[in-house]
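All protein chains but one are shown at their positions in the complex.
So, subunit A:
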Amino acid sequence: MKYLDEFRNAEVAKSLVDRIHAIPLTNEVKFMEVCGSHTMAISRSGIRRMLPNQVKLLSGPGCPVCVTAQEDIDIMLAFARVENVIVTTFGDMMRVPGTIGSLQVEKSNGADVRVVYSTLDALDIARANPEKRVVFLGVGFETTVPTIARSIEVAHDEDILNYSVFLRGKTIPIPMEVLASDPEIGLHGFLCPAHVSTIIGTKAYAGLVEKYHLPCVAAGFEPLDILQGVLMLLRQVSEGRAENENEYSRVATENGNPAALALMDSLFEPVDALWRGIGMIPATGLSIRSEFAQWDAEWIFAEEIKGIVEDLQIQQGSSTWQAMHKACQCGEVLKGKIIPPQCPLFAKACTPQNPVGPCMVSSEGSCAAYYRFER
């Protein structure tokens, strides 16, 4: 595949690894990536094992499904129980456990839940089923959020009124600052996400560099991109620099994608958001502006959802579920405070076949990545 295979060359990878090992390090250095696609690529390619022992690559809150709060997952399950509703979702969400069950369970109980590849597929379902109400579960970071906004824009332009979005989109730079300022984690730099940077522009990390004196390097998802990104970070650390660099210059630019950002801004506004493991972070979530409330599932279904969510919460799950839920360390994993094998449930009570927390469910979750490739 053009512009992919070239970035997977084993010989070049070896040279990059040699260069990384040639950099003199006295202390442990911790870098964090905040993108599930980086998490998966690092685990799959075995990069962690190729690096010097002092270099630690941690995964942060980069998997959108994983950071979605339990309360929000319960609301998603409630939509599946509303009469005449078709729930549409990206596949990763299907098996995430709510307080009771999951979308997969709702589907097997007869709910109409459909996995889509694109928000435009969800719109097609709405067009094809005018008598039904189609709800899209809008989870994602800045890469995905513009595609959600575009579906609402199309629905607006074409007057499609049986389509709506339950929006739990999130933005990543402020949580990065929260983690940068946590002395318990003690980060030395960020490997910044490839495609979030493509949308928001690498300038979004300027504050991290200036305020926290942390090196930032935006890097692509191919093995050579990641190795080169780590090399650039290590060079900054060893030379005492903190700069905002871009390894992924073939796609990500300083200013990102202005058209996508403008659309996001015209339809959505920042709101406080609940992050699993981190808690409430002001202005890191997005909600649909009131002018577009006709496509806001939270507003349209407010009354119908309320009762169902209350019922779900009264049920509280079984005692086994509660005990497991308490022991699950997803929150600590998402902050980079522990790595998955340090969780007492990892690969024992919690496996991809029987996941307890979302980090084991999502194909991009840290626990799933460690389970598959680094056990």
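Definition applied: contacts are C-beta pairs under 8 Å (C-beta built on N, C-alpha and C of every residue); 3 or more make two chains touch, one makes a residue touch a chain; residues count from 1.
The rule is short, and it goes like this: contacts and distances are computed from a predicted model.
Engineer: For the chain that's not shown, choose its UniProt protein name out of "Cell division protein FtsX", "Nitrate reductase beta subunit", "Amino acid ABC transporter permease" or "Hydrogenase assembly protein HypC".
Structural biologist: Of "Cell division protein FtsX", "Nitrate reductase beta subunit", "Amino acid ABC transporter permease" or "Hydrogenase assembly protein HypC", the absent chain's UniProt record names it "Hydrogenase assembly protein HypC".
Engineer: Among A:88, A:102 or A:144, exactly one should touch the missing chain; which is it?
Structural biologist: Among A:88, A:102 or A:144, only A:144 touches the chain that is not shown.
Engineer: Just to verify: which one of A:263, A:297 or A:360 makes contact with the chain not shown?
Structural biologist: Residue touching the chain left out of view: A:263.
Engineer: Who touches the missing chain here, A:36, A:175 or A:358?
Structural biologist: A:36
Engineer: Among A:195, A:276 or A:335, which residue is in contact with the omitted chain in the full complex?
Structural biologist: A:195
Engineer: Residues on subunit A that touch the omitted chain in the whole complex?
Structural biologist: 1-4, 6, 9, 11-12, 15-16, 19, 35-37, 63-65, 90, 92, 117-121, 139-141, 143-144, 146-147, 150, 193-196, 198-199, 221, 224, 228, 247, 249-253, 257, 259-260, 263, 362, 364
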